[in-house]
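For this view, one protein chain was removed and the others were kept in their places.
Chain nomenclature is as follows: A and B, assigned in order of appearance, with residue numbering initiated at 1 for each chain independently.
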Amino acid sequence: MAAPAAPSLLRTAIPLWRDLRVLRVFSQVVFVVVVVLVGARLYANMRANLERQGLVTGYDFLGNPASFDIGERLIPYAASDTYGRAFLVGVLNTVMVSIIGIALATVAGVVMGVARLSPNWLIRQIAAAYVLLIRNTPLLLQLFFWYFGVVIQLPKVKQSIALLGSLFLNQRGLYLPWPVPTETFDGWKPYLMAALIASFALWLALNLIQKRLDRPLPAWWGLGYLLVPAGIAALGWALAPNAPLAVDFPVLKGLNFKGGLRVTPELFALLTGLVIYTGAFIAEVVRAGIQAVSKSQTEAARALGLKPMQILRLVIFPQALRVIIPPLTSQYLNLAKNSTLAVAIGYPDLYSVSGTIFNQTGKAVEVVTIIMGSYLVVSLTTSLLMNIYNKRMALVER
Amino acid sequence: MLAAWLVYLILRPALTWVFTQAEWQVIVTNFRLFMRGQYPDEAVWRLWVGIYFLALVMGMSWGVWGQAARTFAALFGAAALLFVLLPFSLNARLNWVGVLITLVAAMLLARNRAALKPWVILGWVILLPLTIVLTAGAAWLPFLSPVAPRLWGGLLLTLMLTIIGNTLALPLGILLALGRRSSLPAIKSFCIGYIELWRGVPLVTVLFMAQIMLPLFLPAEIRVDPVVRVIIGLTLFEAAYQAENVRGGLQAMPRGQFEAAYALGLNGVLTMLFIILPQALRLVIPALLNSFISLFKDTTLVAIVGLFDLLLIGKTTLAQPDFLGKYREVYAFLFVVYWAFSMMFSYASQRLEKTLGVGTR
Partner (left out) sequence: MKRNAYITMGALTAVALVLVACGGAATVEVEVTRVVEVTSAAPAATSQVQVQVQVVTPGERMQTIKDRGNLICGVHGTFQGFGYVEADGSYTGFDVEFCKAWAAAIFGDATKVEYRSLTAKERFTALQTGEVDVLSRNSTWTLTRDVDLALTFGPTTFYDGQAMMVRKDLPATEETTLKDLEGANICVQTGTTTELNLTDQMKAAGAEYTPVVFEDNDAAFAAYDEGRCDAITSDRSQLATLRVAKMKNPDDHVILSVVMSKEPLAPAVLQGDDRLADVVHWTVYGMIQAEELGITSQNVDSFLTSADPVVKRLLGVEGEMGAKLGLSNDFIYQVIKQVGNYGEAYDRNLGPDTPYQLARGQNDLWTNGGLMYAPPIR
């Protein structure tokens, strides 16, 4: 792109520096060069600083034994495992909290959002007070409250509250009986697969039938989703020589309960805090969405003889969703990101585990890169899924 | 009735505790620390100037607009009155009396003088920069020797982080929003990348990075105050959110506005600066204020990276031998302070929304 400046006959009127096309390319080149230069300078600084301090960079340490324990994990992990695996444990914990939290917060938010528009004065006021109090205080303080003020104030292990005989609640957590696979579980697996495929086939079939009808299918048809796969699974169960799943009951052994599924107080408090906090924000999103649907829609639906719940489900929500989804997405992202506060109440999420790793290895750059990368992946995946959903909802429009 | 009874049931033990069992001495003794951390005594008058100025502007707004600003001014006055009555140092109480007098005098002075309106607006506009300059000081200003930000603490630090973080983030956010809508692919993709990157990571990790990694990126000879580092982190982070807010406003502008401006012979830059941006910004004021409030609450996270904000001051008072174990008092106090400020901001934003008529069509 040297400047031979041979004046073209067509463009003699426009000098090079006023030519929009040249300007566009030029300004972008300048921009990119500046960005690259700044980036390079920062990188050079970092290298120089690390070198001066005699610190070595690299991700080799991920293969070294971590030699610290993690209290909660979804995959097997021991202190002799590597740092890499410790990271993975943290990532999985974060993902689990995010998924459960998002599901529960959506329920809480929708209920509270609808309640804020309830015709009942008391319900409306309670919902309003909830939103007002929760939205206006820092989440960190709220988590402290849930953890120190509520969850660990539950009875001690020896005085556990027993619910339904084998469900225990104490300050060490909630203990549930939980099915564990036995040796015949492998033989049962094909039936589970078949049940899944059957549900999918059922869904396709119902959709086809729906298309030919001009009115909604009766609600009890939905039961098919439950009955058909359950039937197949039950058949497999009956054919197996002995039960493929056994129920593991929590029993008090020594200092603590053993067996069953344990929801730790940290997880419980973290989820409670996140769900209640995010729920308040979602409630406002839902309220705004519902209010954005014009009032005449409700009136028209009522004139057609729909019941209040039907109006909400069939008329208001589908329209409100379009307004709701974009801000809802940001709330979901907020929840995932806010789960980092777990570190304050002792739940080993990604940030907490990374903190320990950083302390042991002193590898600031590497650890921060891994943390940020992991959260980016989680956030971008959530965004992507919600955008796909948003597109689908938008298509329903007309 | 039922609701009232429920409320009574919940409040009774809480109130009993507040008035009879709680020992509030920890708050009274450390009030100075809670309010301004280690901000030097000899510079405190500068904070008072800021508060007096706030009272002046607020009183004048009350006088000029009446109804719209009254509740707000009344709340401020009530807070001032409360401080007069509480057992703090005589000096502070006298000052609060002065603040009250300023508030009322300004109201009386400005009553029914609509001509003062532009001046009051100007007052609000310069309030924030003025407070920042007063608090930070600068070497070249007479009487205002610089106070290192690391000495800011408590409520002062919390508010400063919120205010400075937001004011710096807004221009950056506007640029990013414009860049994201630019037709130049390099600039557009950079802005999208920036916005999505920062929106995708948790604030705690941003602060962690600001504290631990930022010094690595700077030349070895340059050291930046930890509070300034956190402000840089907060600004970069908040800018991404503000950019999305502003983008919402830009997208809402009808094409006709652009076309009309071109028809009038304005070029792209002028159109943006004088036609589109002012209208778009006005549209997104509620969203911007929401970000402001959420940043206020999020400043609690700086405690995790060791800055003496309100929360960490609370912790250090709990380490003083005289007040060991006074958790409930300290945390209840913090909860109320955060809630009160956040409510006040929400209320102000709602009023502003109504006054400007945003959101109603």
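Going forward, a contact is a pair of C-beta atoms (placed from the backbone, for glycine too) under 8 Å apart; a residue touches a chain by one contact, two chains touch by 3 or more.
In this text the structure is predicted, and so the values were computed from the model without any measurement.
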Selected from B:Ala43, B:Ala110, B:Ala136 or B:Leu176 as touching the chain missing from the view: B:Ala136
Residue touching the undisplayed chain, where the options are B:Leu86, B:Leu281 or B:Met343: B:Leu281
Residue ranges of chain B at the interface with the undisplayed chain: 29-30, 32-33, 37-39, 121-122, 125-126, 128-129, 132-133, 136-141, 146, 148-150, 153, 164, 167-168, 171, 208, 211-212, 215-216, 219-226, 228, 273-275, 277-279, 281-282, 304-306, 308, 312-313, 315-321, 324-325, 327
Positions on chain A contacted by the hidden chain, ascending: 44-45, 48-49, 52-55, 67-71, 79, 147-148, 152-153, 156, 171-172, 253-256, 258, 265-266, 343-346, 348, 352, 355-356, 358-360, 362, 364
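Heads up, the rule we're going with is that only the chains that are shown with their structure count from here on.
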Residues of chain A defined as touching chain B within the complex: 24, 27-29, 31-32, 35, 42, 45-46, 48-50, 52, 122, 125-126, 132-133, 135-141, 144-145, 148, 333, 337-341, 343-344, 351, 364-365, 368, 371-372, 375-376, 379-380, 383
Chain A-facing residues of chain B, complex: 2-3, 183-187, 190, 196-197, 199-205, 208-209, 212-213, 215-220, 293, 297-298, 300-301, 303-304, 311, 327, 331, 334-335, 338-339, 342-343, 346
